[in-house]
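For subunit A:
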Amino acid sequence: MKADKMQSFAQDMAAEQIEKAQEIRKSDKTILQVTSLKKHYRQKNKRNVLVRSLDGVNFELKKGECLGIIGESGCGKSTLGRVLIGLEEATAGEILIDWEDINDLKKKNRKELRRKAQMVFQNPFDTFDNRIRIGDILTSTLKLHDIGKTSKTRKQIVLDSLKQVGLLPEEDFFKRYPNELSGGQLQRISILRSMLLKPEFIVADEPVSMLDVSVRAEVIHMLRRMAEQENTAVVFISHDIATTRYIADRIAVMYLGKIMEMGTANEVITSPMHPYTKALISNCGDADPRHKMEPLKVKGEPPSPMNIPEGCSFSDRCPYATDRCRSEEQTLHDFKEDGHLVRCRFALQHN
Partner candidate 1 sequence: GNNTGNSTDTGSSATAAPTGTNAGTSSDTTGSTDASTGTTDSTDNTATGDTTGTTDTANAAMYGGTLVVGQTAEPITLNPDGTNDNGNLFIINNVFNKLLKINNQSEILPDLAQTYEISEDGLTYTFHLYENVTFHDGVAMTSDDVIFTFDEIIAQGGRAAEKFNTNIVSITATDDYTVVFQLEQPDASFLSKVAYDGCMILPRHIYEGKDFLSADALQDPVGTGPFVWSDWTKGSSITLVKNENYFMGPDVPYLDKVQFTFISDGDTAVQAFLNGEIDVLGGITPTDTSVIYDNPEVAKDVVMYASRFLLGFNMNVAPFDNLEVRKAFAYAMNADELISKAIKEQGLKTNTYISPLFNWAVNYNEDAATLSYDQAKAIECLENAGLTKNADGYYMDLTLDTFNYAPFTDLALVFQYEMAQVGINVTINMLEWAAWDEKVCQNKDYTITLTSAYQGPDVSALATSIVTDQYNNYYGYSNSEVDQLMADALTAKTMDEQAAIYGRVQEILAADIPYVPFSEWVGYFTYKAYLMGMPSSSDIVDYCSNGEYTYVYFTE
Partner candidate 2 sequence: MSILEIKDLSVSYLGDDYKVRAVDHVSLNIEEGESLGIVGESGSGKSTLMLGILRLLNERTSKTEGEALFRGNDLISMNKKELAKVRWSEISVVFQKAMNVFSPVHTIETFLSDIYKVHRPNAKRQEIRKELTDLLAMVNLPKQVLRMYPHELSGGMLQRTSIAMSLMFRPKILVLDEATTALDVITQNQILSEILEIEEKLHLTRVLITHDMSVVANFCKKIAVFYAGRLMEVGYVEDVLVHPRHPYTRDLVKSYPTFSEDGTGTVISIPGTMIDLKKAYTGCPYANRCDRATEQCRTDRPMEDQMDEHWSYYCHNPLQGGETDESR
């Protein structure tokens, strides 16, 4: 008897605590927290070589926030995206979506994870199966997640949202096949499909890099508008720094699987602290010939994630590198205590 009572009491206590904790969390706007995330691959034919695509990534994302991720090709941006939405499993580290571990979510209910985390892919021309009409693609997504009771209501939802994003006449788009649409239109539908599920956050992996410059803006605008409307957070992956700055609230700069610098978009772009960020930004030209740039020269080529140099991973190319840089691992540090994180102990010195 007593034991029973004890137990139920303990249960009550536990329940209480959990409730409390949840309340705290609910009040907190963080919907994504990533801690020391690692993703290592083995080469297909060289099984002993480890590819460290993600090598300890930490960040958090608040509701409705847009985090831009920039970096050179091969630095692990897409890998991060795939791991974040659970398309691939992380080698190590933790991803909490709405304070729930992604792996638990996946085990418990795969569909729910999908409803929380969505993705927009780089190549809009390949995002849809060309044999299936746009309307069917969108309604089947709704059906999959039990949104809308009848097929009629589902169709109405889809038509409404098509209209909302300006794909008019919506009935016409509903009936068309993917290969009958332009890249910009397809990418908008791709975003639309993700947003239909009202996710907590969306990973957009270079959503405009395959598009012509002349249509990029409409896609970016749409993404921003819809995210704002639904209060959805966005992880915007791109190597186009100007575009990222245009859309993102905060920017994280990645290099060889690590975040080198992170801060508000303006801060990072206008006053970069890490030598790598500086190099990256100074090398980005402007379409206006009046703004001539003075690029920061950097040696060598980006090393591959198969052999990351010891110490600071940028040390072998960094113009300011010292012996300490080459031997000591650096950590992300908020030197100015304004939320602007840098992974370089000499960050302040260079400025």
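Regarding candidate selection, all candidates are chains of the complex that A comes from, given by their letters.
A few points about this structure:
The rule is simple: a contact is a pair of C-beta atoms (placed from the backbone, for glycine too) under 8 Å apart; a residue touches a chain by one contact, two chains touch by 3 or more; residues count from 1.
As the structure is a computational prediction, the values presented were derived from the model and not from experiment.
Interface record for this complex: partner of subunit A among candidates 1 or 2 is 2, by the touch criterion.
The touching residues of subunit A, counted against candidate 2 in their complex, run 72-73, 182, 184, 212-221, 239, 241-243, 245-246, 265-266, 269-270, 279-280, 283-293, 295, 297-298, 301-302.
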